[in-house]
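For reference, the structure is listed below as structure tokens.
Here the complex is missing a single protein chain, while all its other protein chains stay put.
Order of writing sets the labels: A and B. Residues in every chain begin at 1.
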Amino acid sequence: MSVQHDAPDDPENLAAFESRLAANDRVEAGEWMPARYRAECLRLIQMHANSELMGALPEREWIPRAPTLSRKMALVAKVQDEIGHAQLLYRVAEDLGKPRAQMIEELMAGTSKFHNVFHYPAETWADVAVIQLFVDGAAMQTQGSLRSSSYAPYARVLKRICYEEDFHIRLGLDNFKTLAEGTPAQRAMLQDALNRWWEPLMHFFGPHDQASPHLEMMMRWRIKVKTNDELRQQFLRQFVPVILEYGMQVPDPGLRWDEPRNHYAYTEPDWDVFKRVSRGEGPKSRARLDLRNRYHAQHRWVREAVARWEMAA
Amino acid sequence: MNLGEITPGARHVFAVFRQETKNDAHVHVGDVHAPDAEMALVLAKEQFARRDPCVNLWVVRYCDIDATRYEDADMLEPATDKSYRFGGSYREQQRVYRRR
Partner (left out) sequence: MTGLWAAPDAPEVLREGPSREALRALLLAMADDELMLGHRHSEWTGFAPDIESDVALSSIAQDEIGHARILYEQVAALDGTVPDTLAFDRTPSEFRNAILTEQENGDWAYTIVRAWLYDHADAVRLAALAASPLGSFAALAKTLQREEKYHLLFGNAWFTRLAGAGGESRARLQVALDTAWADAAALFEPTPGIERLVDDGLLHRGPAGQAALWAATVGPRLGALGLEVQVDQAVLAAAGGRAGWHTPALTQLLDEMTSVWRTDPRARW
């Protein structure tokens, strides 16, 4: 089923919908909703699901190399959660009108996006710590805020997702602390990872929001709850102190707390890089999609077998 | 309303219900894609019961679930005074009862 962006909505329904949302009511899958609302929710949740599925890849590279048995089990459990989140999110997206198999095909074909932060390599074991603590920490800001999304099925799964993300962040902190308090080589490896991940983290929440009718609508409909800048500041307030507490460096000489303005001042990251990565031109964009496609192709016969079994069942 | 109407592939999407202890009712916790009910139970176990323990799981095909419409939610709330159905409305009796 294709979603029409410009299908005119019945004005009476639209007015009723707007007033319901204004009264803090939420929307369920089978209820009437403006075509635009459906399309925006689907786009957001499909991309979120894609990001969980692709976000599993950088860390999963380190599962075979995890340096202790308990690190290995915990890392499998963590990556497993991300795959599980993709399952929950595709299910929510599906009821907005697109079958899961089609969404997977779109991801494989590169016609739907996944989050910028997952287009980068995970070069060392310290990258695992940085991803778990800071990438998941950043994701927690967005996901936490969206628990008050107007789309009820999304808000509901985000409760469970945030509960599990909390485990990821604590696990990340444990990994981070172990390396930060470890040998000089471990500390150097950690600082190097932090240096490489800082720009992707500053890109994480997207560019500064420009006032626009689109943004106004997204906020009014509670598909977006906080602005990109609010989320970025929230992230910095929570995580800059963690970096400093363990004697690590924030790799931005321009970063400082601006007391009068009550926020962190920072050096603008390169937004052209952000745009390139968004277009799928990041350092690992192609390789990660290729890898996923390779397994997807390898499993074709399994999907066919399951389909035959479904017919027989 | 049949939930299969809004769920693509409803025959192979199963709602999962989890019972935490025998003192609890089964609660809907999510769904799985599976070719049949037996496989749905196998897969539901790890997707919905891998952290917190439970004692029982149910799976139900989406196309087999019928539901009221949210448009009719007002029907599910009393419109007129039904306070007489609640113990809290009988204050004097409550006071006497509690004293015993």
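Quick notes on this structure:
As a convention for this text, contacts are C-beta pairs under 8 Å (C-beta built on N, C-alpha and C of every residue); 3 or more make two chains touch, one makes a residue touch a chain.
Keep in mind the model is a prediction, meaning the values are calculated, not measured.
The chain omitted from view is touched by exactly one of A:R26, A:H48 or A:R71, namely A:R71. Looking at B:D24, B:E38 or B:E71, the residue that reaches the missing chain in the full complex is B:E38. The residue from A:W125, A:F235 or A:Y266 that touches the chain not shown here is A:W125. Residues of subunit B that touch the chain left out of view are 32-35, 38-39, 42-43, 45-47, 50.
Think of the hidden chain as still there; on subunit A it touches residues 53, 56-57, 60, 62-73, 76-77, 79-80, 83-84, 86-87, 90, 125, 178, 181-183, 185-186, 292, 295, 298-299, 301-306, 308-309, 312.
As a convention for this text, only the chains that are shown with their structure count from here on.
Across the interface of their complex, subunit A is touched by residues 1, 3, 5-9, 11-13, 30-33, 35-36, 47, 50, 67, 69-71 of subunit B. Within the complex formed with subunit B, the residues of subunit A that make contact are 1, 28-31, 80, 84, 87-88, 91, 94-95, 97-101, 157, 160, 306, 309-310, 313.
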